[in-house]
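Have a look at the structure that comes next, please.
Of the protein chains in this complex, all but one are displayed in their positions.
What follows is subunit A.
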Amino acid sequence: MAAGVARAQKHAPWILLSPSLVTIGFLLIIPMMFIVVYSFWLRTATGADQVGFYLDNWQEVLSDRFYRDILLQTLKIAFFTTIICAVVGYIPAYFVANTKMRSKTFLLIMLMLPFWISYIIRTMSWINILGTSGAINGLLLWVGIIDSPLNMLYNQTTVILGLVHYLLPFMILNVYVSLEGIDKNLTEAAESLGCNGFQAFREVTLPLSFPGLAAGSLLCFVLASGTYITPLILGGPRDAMFANLVFEAIITQLNWPLGSALSLVLLVLLGALVVIYTRYLGVDQIAKSFR
């Protein structure tokens, strides 16, 4: 009897976890295994896949300068996007967290508003703003500052701009949650000990909000690194990101094995980043902003 109870208690966690494990297994692990298996197949000249264990795709992806350069370009774009999101996003997050206005809920809803509009539509809106006959050129021409429209679209800057527009709410929400959790007495204590407002912010608020800033940065970096729509819509011929190569390998070239190897490279790289983050800051900080 006692042995049976002990055995049941021993297995209880697994039984309770089983729905989650089955879901994760079917929706994440098994599809991922398919991708891993695919990456070792070969695409033949006829377009059919040759089943087997071939290292050709991996050899190509890991040794070819083309893939390395595009990967570095992707990381560079994601890095600058993240930095801009952190700097630009901190200000509204700080304002919302510290406002005495009664309409704080309204401000938070405003932050969520962009999520209700399609990402593609939001990205395309920049064409109407920055285009030759867009709002900015129209205004500058009307005021007489310029004689002919400026070419502002389809370059790396517009790609970063589009990504910042897409990812800024993620950063603001993470920082806001972190700022909300800071005990206001700590800032007041710092000021009572002689700090001015800026010093109190630098010595108390900023360090304590760092986990939120880091969580937002991680989200922004990972999402920016995996995007392909923004460079497709707002980029020029040379502004591709790594996900565009995955798209092309799978959709245009029908080379699923190579596309699988490419997507796994990106997955491993970003996964490593998440592991490092979790090791030092804990992944629960990201979850807080969605509670």
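Observations on the model:
Going forward, contacts are C-beta pairs under 8 Å (C-beta built on N, C-alpha and C of every residue); 3 or more make two chains touch, one makes a residue touch a chain; residues count from 1.
Note that contacts and distances are computed from a predicted model.
According to UniProt, the chain absent from the figure is "Spermidine/putrescine ABC transporter substrate-binding protein", selected among "Protein FixA", "Spermidine/putrescine ABC transporter substrate-binding protein", "Cysteine desulfurase" or "NADH-quinone oxidoreductase subunit C". Only one of A:S103, A:S133 or A:S192 touches the chain withheld from this view, namely A:S133. Residues touching the missing chain, restricted to subunit A, are 43, 45-48, 66, 70, 127, 131-133, 151, 153-154, 232, 236-238, 240, 245, 248, 250-256 (touch as defined at the top).
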